[in-house]
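For this view, one protein chain was removed and the others were kept in their places.
Every chain is named by a letter (A, B and C) in the order it is written, and numbering of its residues begins at 1.
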């Protein structure tokens, strides 16, 4: 996931970036950062934690300048969080540069190994560092040409904001896998952000989505950003943005997220109906789909599971009673609604199945007569390399199990998934979505290898 | 509000109290505390902050003993939060005592002044300190008799847990204004808690509600708590518990909270119908009532406002664009659902009207054609003295304004409240509810006076 | 130990109190507090930690008013530090009061038990709470008369500052056991403080010491404090102030602390000479006495042990090599000065002997030929009840052991103490010092008893 933002030409650049990141906190909670450029210098604040905990008055005193780029980082296993925050700042031949990146480079390791071969050092585990290296290694005189050089060497999903001391460059890969929108601030400045909810919060006007393969160049003397089409678009937006990444009030590439989820629920009702008394969502992620599902079935919808939002940083190890059913710390069933009823419980996706198993048990403990689980997405059978922190293939419960087998494992009376066609129909337009998690078909190329030096005696 | 819990006879007394308080965090977020008794000594940890931030391994190492009482404190204006956390611990003639209290004593100032007249000192602003003083002042030999003495001197709403070094006493006032439930832990111990959701989380079995006017005595050698009816019950449960205090999955005095809210919404639809395309809740508080309202009207219900739960402790002062509409930091409308529609927006209550005004503006900005506000509670015309931190009467927008006048102020096309009768009917039984905020009728007596010494030259 | 300060009639009352407490941090590091009075209200900030960590801009924004009293608390075993910080604030019959107290009431438990018998509750373990109770219980109309009442009921060592909303009262017990000085601020305000170093830091002019048995009353309309002699003085200043409590740059009751220590060292050289090559102090406490000792002997003095001041809050458990000799974390010997030499090491007192043992070993490890330990104070044979947190009598190594026996235990080649007469002569005037730790003679009366209720079944 991750979120990026770029602000150009605003007196409140850092604060606009801050509020934009705040509104996109759902895309990454591990760390956040903002760098600003004041024409002669780049300033950077980045840290582990939530946006509202990281940036204080001290931070804004540092973050001078009317261009700001920012990033929310999603927690990924095995990362050194201290060092793996973005933006990545560096001094290089043309001065100073700062880069924020949302996506995943499928040829990350090849690029890194080639750079390492040439003597580069890597101080983080992020592919953003690859990008900075490629820009620095380019022999071109001007930053824009170095960026174009760089872009020919990376493959995969990326939305990039690149900041020099006086300019800002924004690029969306030719597949348009990750979303990126352009808007105009009330003070005349510009914003690009991963989701339109960021524009809404700061009162910016949505202009248009950045086009797949497009680069936008923001410079001091241009009233409007210059657009340059770097690649022929080959649009494959990620279906997961609609399924669960994006906030329901965002509009991605013209498609409303909430309405997509409603539609997926309705389609699911057609494909995987069940004879139940009540439809419940897994809150908050499954609410829209569950509503659509209930409407599709013509069965009552109830918010019969309550979510506790006071979940703090560290929990004291609970007694056995809770340890067995940790999901109860977050979710509580309203037993009176459930008791004796046949229930359909709708979630947005099914990955490992561990939480679903606990939810089914919780509902049965609350007296549900039957529990039918419905997933408003197809079976996830393949790990995705375009930016989602999915587990290895073996951990994916749908990898080698049928819905019926899984239903038994999680204790549900039945289990149904949305079909891939159903998903596409629900999204309601003729796009070729990136569906790699479902069909395993990568289209953006790249093979992965990790020939790091393991000869410990050198 | 506030929440209390008492655990007796459990090996995990402190941890059970901790998880119970966690599940009742919605009743108070300012400070929390737990005291435990190990037979010879009372141990206390209390602090400002959320439950999960206050109690760490160090705390549990201190909190020894198989009896624990705990408290979540609701933020009240003007309190010195450091000193105004509960439980209140003291050494007195019979040894050590710790008291946690949920409610509000209407004769607090009289009692306090009388005690002060007798030479007592008060180190906090909490009426819990009154209770401890009254117990300490009693001439009786045994704690139970001192508690009975004390109880004759206080008036108002109270649920009390009182802990000595080896016993626990639990009392609910004769009006039963605040809820209190009794349950049994899996390890054989006992729990009393303000809401049943606490029992559910720790896997305790609900036994029954503590009766109005009842005292429960927990002692080492008794397998079951001894019940003593201190007063003839005169049951007047607080309607606000159903309207918005309690968690929707709790069952209070036999009535399911979520279902009550659904019913209020349905009644409201009958009483205050409107011709709209869509019903929206103010999340999360208005969800159940809005659903009932939509069902009552036969109009679609949509979760068309999204709530952002990443609201941190301190916000950096925003730019003008946000300052005018701070509600957007918490709530975001899904414009595509709203645009051009006639909307009914349902909330659980209307106090000052400031937030409602911002919500109406936000919906109109999002393109709503009409915005009709419906409140699933009667007009709040009187401040409550039984435990709710309501503002002064002048601040209550319904105090001297009609719904139509208020509708104009908040910019809504219409505004409708649930009637008092409608509320009572929705709660669906023949109880006499405490409705003082609506009808101004206090039944639990007491007049308030504050003759503190103000002669600064003494 | 502990330190107190009172500021009256200063525009910077809270800040003057803060800097005064900072300069007296050596008298107590566990917690600190300041309360201010602005004529109509008392404001209080108190916390665990060092002065410079507790008080920030927020604190000073709260601490309004031109009268401030403050306190540094010395860590005492078994205290609940959260609740046992001073000043102690309370509301009582005459309004609000705040009290800070340095000393130890020998009849603390009797008073407390009597108060408890009358129904008082105690929320802390500090005898300061006794004082507040006694004032509150008095039947007198005016605070000054209540204070006089209170003072007849307490025995022991005390220096008190008592603050109402508009006045300040300062009292030193008739024995003058703890020091207390009066000074005048540059802005015309007044200061009383435990040590003159506080006056020096904030640029106040020393006026005189508060007299034993004297009360000073600060009121708005009086240019000078009113003095009232409550008791006939019976001056018995605590010799330990000179031995190690006070800062060497303070002057206590007319006697310079540093010079007293030099003199003790010189007398010790006469009484307990030894044939050594070099005299070393235990830094920093033994420096002055060691210098005097070296001069008395006519032997070179060297700062041959270096003290590491970077000692943080928590140490990770060290390896065995350090665990055996923890004193090395604080003290490091300069081996080249020590190797092969006969050393006299001078410290200010000897309590349990554990550190001394480690120091002797450290010096021998560093190559010292002989190590002769000299203590610039008499043998501590009795616990003190006037304010020093000494261990129980059994823990005092001098309780039942001769210097020769102790020398063997700590591994020193010899051990010598200053005689009681030598101490008195070194202090150089004809006062009757409080020497209870040395001679066991209490003069301020009071017997200690603890009849707390231990019947757990009441």
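The criterion applied here is as follows: a contact is a pair of C-beta atoms (placed from the backbone, for glycine too) under 8 Å apart; a residue touches a chain by one contact, two chains touch by 3 or more.
What you are looking at is a predicted structure, and each value in this text was computed from that prediction instead of being measured.
Among the chains on display, the ones the left-out chain touches in the entire complex are A, C.
Contact with the chain not shown here comes from a single listed residue; of C:337, C:360, C:407 or C:427, that residue is C:337.
Only one residue from A:11, A:56, A:141 or A:275 touches the chain missing from this view: A:141.
Along chain A, the points of touch with the absent chain fall at residues 39-40, 44, 80, 88-95, 116-117, 119-123, 132-133, 136-138, 141-143, 164-166, 452-458.
Residues 12, 15-16, 18-19, 22-23, 25-26, 29, 50-53, 55-57, 60, 186, 197, 200-203, 247-249, 251, 256, 258-259, 287-288, 291, 301-304, 306, 308-316, 318-319, 321-322, 325, 328-329, 332-337 of chain C touch the missing chain (whole complex, contact as defined above).
Following the convention adopted for this analysis, only the chains that are shown with their structure count from here on.
By the count of C-beta pairs in contact, the leading chain pair is A-B.
Set against the C-alpha centre of chain C, every other chain centre is closer than that of A. Residue positions of chain B touching 2 or more other chains: none.
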